[in-house]
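One structure, pasted below without further comment.
Apart from one protein chain that is not included, each protein chain of the complex appears where it belongs.
Up next is chain A:
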Amino acid sequence: MKAFAALVAREVRVAWTGGGLWLPVIFYLAVATLFPFVTGPDKALLARTGGGILWIAALLATLLPIERLILPDRQAGILDQLAMRGWSDELVATAKIIGQIFAFALPLLLATVVGSALIGLPEAQLGTLLLGLALALPALSGLSVTIAALTAGLSGASALGGLLLVPITIPLLIFGAGTLSENPGNAMQLLAATALAITALSPFAAGAALRAGRT
């Protein structure tokens, strides 16, 4: 358990020192800042569309850390060393996903409070938005680790990662946007179910991808 905690802590530390922690947050807030420049200062329009924009920004921010999640560890031999110590690829993937939740999901959730203020989102919607993102961000973390494992070492991995991630996240986006409607109950349940399924399956998919990529 101590070793697993050390591995999760390492993931957070690598994100912190490698810029993987702040870059998605800055990107996320930049989108929130730029959006009113496009729509104009129409408060009603911003209130109606702002939550959806933050959802899209969160999905796109998921793409940013993908290149640093698996490839550097594979090139440095870290994954080999873990495998030699009997760590299953699924357990390594789980540690990376949990690390990504701490290093990516939680900071983004905190940034949502700032982003919603920048967009002028009604306070009543903020709680729903935070709850929806809190449900979806672990799934997005799992997907980013899975796609990072699938694309590590491929040429054009970054673009390929985007092409893979965006279609998979459509259900999350649809249900997530649905939670911002006047009756969010059903959408929230569907979002929770979808996010839970993706989060639960991600370690296995990412683990299989890590195994397949070992040379």
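Keep this in mind: a contact is a pair of C-beta atoms (placed from the backbone, for glycine too) under 8 Å apart; a residue touches a chain by one contact, two chains touch by 3 or more; residues count from 1.
Everything that follows uses one rule, which is that contacts and distances are computed from a predicted model.
The UniProt record for the undisplayed chain lists the protein name "Heme exporter protein A", from the options "Sugar ABC transporter permease", "cytochrome-c oxidase", "ATP-binding cassette domain-containing protein" or "Heme exporter protein A". Here the missing chain is touched by one residue of A:L23, A:I78 or A:L109, and it is A:I78.
Of the options A:V14, A:A32 or A:A57, the residue whose C-beta touches the omitted chain is A:V14. The residue touching the chain not shown here, chosen from A:A3, A:L34, A:L154 or A:L196, is A:A3. Residues of chain A that touch the chain left out of view are 2-3, 6-7, 10, 13-14, 17-18, 75-78, 80-85, 214.
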